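Every protein chain of the complex appears in place save one, which is left out.
Letters A and B mark the chains as written, and numbering starts fresh at 1 in each.
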Amino acid sequence: MAFGSFGGDVVAVEQPRRSSRAALWLLLPGVVYLAATYLAPLVSLVITSLKTPDLVNFDIGRYLYAFDVQNYVHVFTQYGAIIARSFGYSAMATVFALLISYPLAYFIGVTLRKYPLWQALALILVIAPFFMSFLLRTLAWKAIFADEGPVIHFLQSLSILGPNAHLNGTPTMVIFGLTYNYIPFMALPIYTSLERLDLRLLEAGSDLYANPISTFFRVTVPLSLPGVVSGTLLVFIPATGDYINASPQFLGSTQTAMVGNVISDTYFNLLDYPSSAALSIILMVLILIPVSVYLALTKTEDLL
Amino acid sequence: MAGAFDDSGADLELVGITKRFPGFTAIENLNLTIPAGSFFALLGPSGCGKTTTLRLVAGLETPTAGRILIGGKDVTDSPPHQRPVNTVFQSYALFPHMTVLRNVAFGLSRRGIQDALGRAHEALRLVELDHLAGRRPSQLSGGQQQRVALARAIVNRPALLLLDEPLGALDLKLRRQMQLELKTIQDEVGLTFLHVTHDQEEAMTMADTVAVMNKGRIEQMGAPEELYELPKTSFVANFLGQSNLFTGQVVSSSALSIVVSAAGTTLEVPRERAERHAGTVTIGVRPEKLTLLVEKPAPAAGTNVLGPGIVSDVSFSGVSTQYLVEVPGAGTITVFAQNMVFGPVVNRGSEVWVSWAVGHGFGLGDDQEAELRFTPDDDTQSIATQRRAALEAELEA
Partner (left out) sequence: MTMQEAAVLGRVEESRSAGRPRGPRRNWGVVVYSILILAILLIPIVYTIVFSFNIPARTNSTWRGFSVDNWINIFADPRVVAAFGTSILVGVTATLVAAALGTAIAIALVRFRFRFRTGLTVLLFLPMATPEVVLGSGLGSQLLNLGIDTGLPTIIVAHIMFCISFVVITVRARVASLDPAIEEAGRDLYASPAQVWWRITFPMLLPGIVAAGLLSFALSFDDFIITAFVSGSAETFPKYIYTAAVRAIPAQANVFASIIFLLAIILVVVQQVNAGARRRRYAREG
């Protein structure tokens, strides 16, 4: 469900299922490919995360195969705060994205239903950011919120911000960037759910003495829950691992580093591959735990 | 086969065909010969194996055991595209991405036949749809799609044309029209038709030979009148029209008839109309052969009488009226009476006797069953569903 809820109502036809060698030949290339390029790298990460520096022939970026659990202890003590910050930023961005996207999705899926042309246009506007380079979009915000940019000047003229105020490099800006970048991921699945909502149910709700507010919370919201679940996952997972928004080159600063920044820094700058790998494994596990709990709670089993 | 048309239909011979799907047997040792040029109907309830039989002939399934011969040639191991057989599918299965014309010409082009498009136009003229040749199937009505499916099959002049409940999706009026059209086309092109249906009326009006199939085997085969007048099993007696059945011991028999003790009296059946002549037998009579009497008749030779009974239900259906009569010891008897007079002959609660001429009775070869042996659906899709369930069970085990 989660990722497939964008599906649309394709009418599935009952299919004869055969058990055959042909299935093997169809599956084999793709599965082998994924095993080699997805599963094997995960194993590689585990192996790398347990490597130890070569103390005899010491060289930066040179490590020996070992079983060095110290790497995990090291990254936890060293970067524990950053890991926590990543989840904090990501959770906040997810909540903001949900609060912002729900009314928008409702507007497109329900209010605009009577006007197909406007509905199509609004949908195109929601997906439009997908087609503009992610990096350029984020750089555009950086320019707009720059110290000598229009927003700061405006806010300073209203005396909301002091003369030496910054926006870029602050946690607010990073969360803003994450929220902005992931709003469409939240809005589209919710839209898909609301679009399928039978408006007669709302009429039935008011017929059964529910006022508009309780109809909304007792009928509309529960029926759009699959979309909310999908949207939440689609925002939370990538936002936690994101390192563009939080990077000093974009909307963040060294004080806003997220786990993705650390993974990339330890990998590219320190060539500390074991730490980078250990952080990746930790990130993956820490994401899979809440995601599984969330899926179990919302009883959404069909992931695809 | 390629490149040549068959001038006439060919015999179809099924020899000892068995088809097992994981978990259930669809067909058990089926032997069947369909003579060239005939219009043969396989009639049966859902789940009887008729669609599987058709798919075996088309080559879309492989038999577990047995041989399939078309025109004397063994095609058991030939893939579908190498068999001189074409099918009109239940769902029509028109190619949605091709025009009507391309659909009809498809088979001809695959076989490399010259002037495929010209012949396709010809076939479309036969089903009176040539003016829609440029349309897509989705732009046609159900009846038109059905005719395109038919044209797409017959344009290949197959030795054998398979019809998989092709009229099932049509409304009654269109259905009658198509039945007539099919029959006309068969007369014109002289192909062998194998028609699978669960609609007894359709089978009886169209086919010259009907085989009633149940639970993977053929119960009885013959001309429609023959099947109706002289059913040999309780399944046929009940599936093809309605029957009143009585089971009892044979108490006496002569060269001409047997007498059975049943329903609290003795009933006589002509010997040549009975399958079994001793022991426990089930005899029957069609509801329209029965006469309702308001007074106990004098015993007469050549007549069976049951009664007295109480009329429990009267339902008027235009041409005839159906009476249900509760006769102690005989159960509920159904009587169809022509509406010769205005209003019912008798009313609910009346005491009546029921009689029929001995010559109208029949004796079955098996014992009466409590109810019809209906099992779930048997169209192409349900077979797939059943098979999936079976496979799933197998995998989970």
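In this section, a contact is a pair of C-beta atoms (placed from the backbone, for glycine too) under 8 Å apart; a residue touches a chain by one contact, two chains touch by 3 or more.
Note that this is a predicted model, so its numbers are computed, not measured.
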Omitted chain's touching partners, listed by label: A, B
Contact partner of the left-out chain, one of B:His81, B:His131 or B:Lys173: B:His81
Contacting the left-out chain in the complete assembly, out of A:Asn71, A:Thr94 or A:Gln119: A:Gln119
Option from A:Ala81, A:Leu199 or A:Val221 whose C-beta touches the chain left out: A:Leu199
Those residues of chain B which, in the complete complex, touch the missing chain: 2, 58-60, 79-82, 85-87, 89-91, 93-97, 106-107, 110-111, 138-139, 152, 156, 380, 384, 388, 391-392, 395
Chain A, residues in touch with the chain not shown (by the definition above): 3-4, 6-13, 15-20, 22-24, 26-27, 29-31, 33-35, 37-42, 44-45, 47-48, 100, 103-104, 106-108, 110-111, 113-114, 116, 119-120, 122-141, 143-144, 146, 180, 182-185, 188-189, 191-192, 195-196, 198-200, 202-203, 212, 233-234, 237-238, 240-244, 249-250, 259-260, 263-264, 267-268, 273, 276-277, 280, 283-284, 287-288, 291, 303-304
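The rule is short, and it goes like this: only the chains that are shown with their structure count from here on.
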Gap in Å, rounded to a whole number, between the CA centres of chain B and chain A: 60
